[in-house]
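Okay, structure first, notes after.
Yeah, one chain of the complex is gone here, protein chain that is, but the others are all in their spots.
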Amino acid sequence: MKLLKYTIYRLLQAIPVLIGISVITFLLANLGPGDPVSLMLQGQEHSEELVRAIEQRYGLDRPLHERYITYMSGLLEGDLGQSIYYQRPVSALILDRLGPTLLLVLSAYAFALVTAIPLGVVAANRRNEPTDHASRVAALFGVSTPSFWIGIVLILIFAVKLGWLPSSGLYYPWRPPSSYPGINGHLELYYETARHLLLPMIALGTLQMATIMRVERTQMIESLQGEYVKLARAYGVPERTILRKHAFQVAQLPIITIVGANLSTAIGGAVLTETVFNINGMGQLFIEAIQQNDYQLVMGITMMLGFLFVVGVIITDISYAYVDPRVTYGERD
Amino acid sequence: MAVGESQLGSDTESAVDEGDVEARVGWRYTLAQIKQDTTARWGLYVVAFVITVATYAIVDSNLSLLTFGRLPDYAFAQALPIFDHPTRIPPPGEGTQHMPPYFPLAEQSWNPLPAGGTIEHPLGTDHTGRDYFTRIVYGTQVSVFVGIVSTFIGLSIGTIIGAVAGYYGGKTDDILMRVVEMIYSIPPLILIIVFTVFVGGTSIWYAVIGVGITFVPIFARIIRSRVLSIREMDYIEAARASGVKDRNIIMRHVVPNSFAPVLVYATLQIGVTILVVAGLSFLGYGAQPPTPDWGQMLNISHGYMHSNLWLSIWPGLAIMITIMGFNLLGDGLQDALDPRIDD
Partner (left out) sequence: MSSEPLLRVENLKTQFFTETGTVRAVDGISFEVREGEIVGLVGESGAGKSVASMSLLRLVENPGEIVAGEITYKGETIFGLEEGPDGELQERDDMLSNEEIRTRIRGNEIAVIFQDPMESLNPVFTVGGQLREFIELNRGLSKDEAKTEAIDMLREVGIPDPEERYEEYPHQFSGGMRQRVLIAMALACEPSLIIADEPTTALDVTVEGQILDLVDDLQDKYGTSFIWVTHDMGVVAEICDRVNVMYLGEIVEQAPVDELFYDTKHPYTNALLNSIPRPDRTVTELEAIEGVMPEAINPPSGCRFHPRCPDAREVCKRVHPEAKTVADADGEAHRAACVKHDAFDAGYEDSSMLEGAVGSTEREPESELAVNPAGDDSGGEGRE
């Protein structure tokens, strides 16, 4: 019950942030020197009437605050407006492209967590030994290398040179296998998905992995020096249990926060990774929208990504509250 | 411990926000610490090297020493007009249909791409025959410049917002920090692209400002949490009681006392900035051709993967080494200034 209350409280807290995101996006999209109509017309020959007509159609002739209110009331009903370029509802376009991006980001996080946590623990446990130094150097490379370049290098090695893995595209596991020619059955589809996902997942996940590993190491070192670890040792608890249970559990709390806070970096990285690997996700949609000056679509995507980030942070906050007994629900400071 | 507003990015705060660094401020102390810390020393070497190369590149682009004085535009020239790809959104009525800014080039097999290894072209040439090594060297100035200037923008605005919010507290604090949180909630790359395209127009200048703005929240938070802890100290109380103006208190006492954690963060942030701008240029929204820029070079070389894969390697390595330098320096500084964890 407490947790439910806390969840609701956090969701309510997110509302002003979401409104803020909408205001920022709205202002950016509407206050720029390039006004939407001429962007839409892209310098084509046009008459005054055409401009009028377009303005009327998209409600651009009305004052800014009225347009904002209209936009927001539409938003409340799940209507993000009409894409100018695609001539389809923005929400439908986003829903189409959300899947691949979520799949990419989540698998990158899974990759990062699965590799970073054991590495961080081992590094902390063998502090200042070769293993530790090696993993720290690896982490330094990880935080210093652009994800898109990692993607390029992976393609060069595994697709261009070795020819083991595909360099672009993605098979969607939620689609029926019959929609792909030459794919028989779900198993084959999942296999293809995995093959296509592997490189982009590593490219996007490396930065997260390096960051998480560094934090994990620091936290484990600190945790292993804790009095409770000394106490457990003094009571004859095996070193392995101390590492895996007593020290480990405490050290994971900051990891949850890191995962949430890094979500925005991961989403930005997804745009780049999708570009490198030619995956038709939100990132690609965003780039297309920007290129086509489809400001409705840009606004919709930006709102959506901001929303994803806020939701991600709330989820991490709640799981933090769930894991750490010391959290007092719903009270600030 | 209550999780609430502070959860967003609280890792950035807790990492450096330990009171111990209080007394350990000032350049002399910092330099002494850097000398002792191996990590920081190596970072300093790399950063010094990169900055030297960047400075050299600025001089050289006027003197053409590196290019043996042959072509002043050895690094910039565009051999064929076909490769001219304007990416700035044309002002209304200009009448040119603009091309997509990313991956503008299809694989051009007819273009000779020397493999490199000659004295003239140690790293070969790009698709238009420009010397790749010169372009890599020249690319340093863009990265370093962008990294430092945008970090400086983020730092200045962030400091003002954070200091005011922390010092006055209450409503001011609430409103400012809410705005900061809103900016923080939009993924940086997205925000920068929207800002660049809709407000400015694709150019490295707008990218620099955009990147600076997106990093305001990080600095605002650090400064604010420092200010909150410093605000209650006796000497601040004393200054306030003796009628020193608020602005003077903030500028003379509060801001200088936040020196250490901010220095660490600014250094690390330069690395992050270079990373983001490289991504931006890779997508076509950062530095514009013919300016030599690593991200943008990767954008172009992506189309030549099969004919010369090294074109995709060199700029990436350059980015990596540069960022690593700033990261090493930042990490070393953090170790040196924050005695909590000693390695």
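We call the chains A and B, going by the order they appear; numbering starts again at 1 in every chain.
Keep in mind that, in the parts below, a residue touches a chain if its C-beta (ideal position, glycine included) is under 8 Å from a C-beta of that chain, and two chains touch if they have at least 3 such contacts.
Everything numeric here is computed off the predicted structure, so don't read it as measured data.
Undergrad: Tell me the shown chains the invisible chain touches, ordered by label.
TA: Hidden chain, whole complex, touched shown chains: A.
Undergrad: Out of A:R10, A:H196 or A:H246, which is the one that touches the chain we can't see?
TA: For the chain that is not drawn, the touching residue is A:H246.
Undergrad: List every residue of chain A that touches the chain not included in the displayed model.
TA: Its contact residues with the unshown chain are 226-228, 230-238, 246, 249-250, 253, 323-326.
Note that in this section only the chains that are shown with their structure count from here on.
Undergrad: How many angstrom lie between the centres of chain A and chain B, each centre taken as the mean Cα position?
TA: 21
Undergrad: If you look only at chain B, which of its residues touch chain A in the complex?
TA: By the definition above, chain B touches chain A via 1-12, 14, 89-98, 100-102, 178-179, 181-191, 193-195, 197-201, 271, 275-276, 278-279, 282-283, 285, 295, 298, 302, 305-306, 309, 312-313, 315-316, 319-320, 323-324, 327-328, 331, 341, 343.
Undergrad: For the complex, give me every residue of chain A touching chain B.
TA: Going through chain A, the ones touching chain B are 10, 13, 16-17, 20-21, 23-25, 28-29, 31-35, 38-39, 41-43, 127-128, 140-141, 143-149, 152-153, 155-156, 160-161, 215, 218, 221-222, 254, 257-258, 260-261, 264-265, 267-269, 271-272, 275-276, 286-287, 290-291, 293, 295, 298, 301-302, 305-306, 309-310, 313, 316-317, 320-321, 324, 326-328, 331-333.
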